[in-house]
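Below, a portion of the complex is reproduced, with chain positions unchanged.
Naming follows writing order (A and B), and every chain is counted from residue 1.
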Amino acid sequence: MAVRVAVIGATGVVGQQFLVALDKHPWFTVTRLAASARSAGKRYDEAIRDAGTGASRWLCDEPLPAPYATMLVEDAATFDPAGLDLVFTGVEEGDVARELEPRLAKQVPVVSTSSAFRMESDVPLLIPGVNADHVPLIDQQRQRRGWRGYVVPIPNCTTTGMAITLKPILDAFGLQTVLMVSMQALSGAGRNPGVLALDIVDNVIPYIPKEEEKVQRETAKILGTLADGAIDPLPLAIGATCTRVNVRDGHTEVVFASTRRPASADAAQAAMEGFAGDLEGLGLPSAPCRPIVLRDDPFRPQPRLDRNTDQGMATVVGRVETHHALGNGLKWVLVSHNTRMGAARGAVLTGELLVKRGYV
Amino acid sequence: MAVRVAVIGATGVVGQQFLVALDKHPWFTVTRLAASARSAGKRYDEAIRDAGTGASRWLCDEPLPAPYATMLVEDAATFDPAGLDLVFTGVEEGDVARELEPRLAKQVPVVSTSSAFRMESDVPLLIPGVNADHVPLIDQQRQRRGWRGYVVPIPNCTTTGMAITLKPILDAFGLQTVLMVSMQALSGAGRNPGVLALDIVDNVIPYIPKEEEKVQRETAKILGTLADGAIDPLPLAIGATCTRVNVRDGHTEVVFASTRRPASADAAQAAMEGFAGDLEGLGLPSAPCRPIVLRDDPFRPQPRLDRNTDQGMATVVGRVETHHALGNGLKWVLVSHNTRMGAARGAVLTGELLVKRGYV
């Protein structure tokens, strides 16, 4: 299989993570790169050079994969996707994505990390493993918009881990109420402007603008049901408080839930542990062995120790316990890698699912 | 007024904080110090010298107040409190406190930071400002145990800030359900062994042994009602998840509550802001101007910026909002200084209250 893909926004943080996630990919070949006009026409390694100091602004811990260094960067604003099979966009500004992605989607499939189209009624919000059954909503989108391609966004990185752990609980016991507190990693804030060390050393920041609304809305959509060409969101009483802590990578989330049917801690843990998701048997290259990895040690999961589990594609869970504050009360703690499963690698996995389902 | 006090456990972290809190106190004069046998018979400044390196193990940021340096440290195990008006104990091991405090309480009042007696039925668990009306339970204790003195513990440092913020909400709207996630400071773990930097750099630890049970039980007792010589705990559905983050001082707590009567965010905020507590007009030297300080900025409270508000004796609150996950749902974020209001200074304030109420 040789799927020709492009990465748009290739010089930014998310774009660079796309390049790492796509390096030596068995199905996808990156044949073109695009970014803003400032980078257009330059070799990739020149485009990421800091104008002031001359130092490379390659920001991933993994080294820049050699093949990209000499590729020419095109101008995203005038990028023509003809000849491509699939485009990944990691554009960080919502309004740029809102203009760019429909233009590309007229011709080719677009998998995006942007929030621009997540809540549109004809757009599936996919987490492979959780709601692959929402994929056919793409047909509505194409038909309604008259596009050859389509836009499929992935969720906010804070939504992802929680939705993955809620899915087996929903399936086994039903869900009434979810309350969540996140302790989010610095890399989730990116670098433009990002979080200053002065502001987070010896500190917690108790607010991330717009994050809580996204988590609440997106979760209900992801766990909803596709019927009659539309998604019926899960009726769920959900509240979230999102905070930033002094951790580089890996969001930690404390979840309190109330199920419809009683669930013991053991039964809840068994449901998560046995959760195969809807990827089983598909052989997607970026899929984790299992969507959820359980830890028995009550001191786990910890972001530093657990974020890289299964290449950062597994959600690691511990402290699955019952509590009496809510009826049928459960609680747990999860760690999800916000820049792997929660961003570029998660988008690549989504692309793989779309290939497998015949949408690429 | 010249109240003669002793500090037991004077060489430990909490004991040192007592010495700072009592330095130049207008009512209390520290006349004696005690610690374990290893320190007994030494001058205080020698007793805190590290045997290996010879360096001083004075651990507070404030310098060692000069008067203490030359005082002789007595052996806590054989300490005779005769002639004292009040004893503060900052003993860190629960079983030592369990043996030591009753022995002292036979003769003098004891205010303690230990958890040993918090849940005894004839022991009030005091937060000045919140439940001064529990003070008369001391009479039961004395009568039942035949002591001239008594033991009054202060709560766990994580309980304190939450209970203070719940009190005005309870009074104004009633309380049904409380769910709380704490992000606790390193100083709460002390130094024996404390938290290794290796374990918390770039990390969150999602578990603090026994902490959640303490918070749940203590909150219901503190917010309960004294009637017929016993405390009737508040019937409250309460759940807590306690975590450790990379912050030196100041516990951050995210609270979700469900009230009995509807409360708008403005009304809830007004209730907290107007909360005078039961210390108003008493003129206690360590009391904060107001128990709760509100911040309008959604990025507040932050532990580094807010923990020292009013000498670390105020609880700082922000993000007071309604939510729909619980019926009559409210939420807020608080920061409380765990080693000031939550420990030694809070115990000194309790001692002041007991003086004012004629119990010393």
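Quick note on the criterion: contacts are C-beta pairs under 8 Å (C-beta built on N, C-alpha and C of every residue); 3 or more make two chains touch, one makes a residue touch a chain.
Predicted model only: the values in this text are computed from it and were never measured.
**Student:** Assuming all chains share one sequence, and 2 are in place here, what does the full complex add up to?
**Tutor:** If we count every copy in the full complex rather than just the 2 shown, we get 4.
We adopt the following convention: only the chains that are shown with their structure count from here on.
**Student:** In whole angstrom, how far does the Cα centroid of subunit A sit from the Cα centroid of subunit B?
**Tutor:** The computed centroid separation for subunit A versus subunit B comes out at 42 Å.
**Student:** Subunit B touches which residues of subunit A in the complex?
**Tutor:** 177-179, 181, 183, 201-207, 209, 237-239, 241, 243, 245-248, 252, 254, 256, 298-305, 318-319, 323-326, 329, 331, 333
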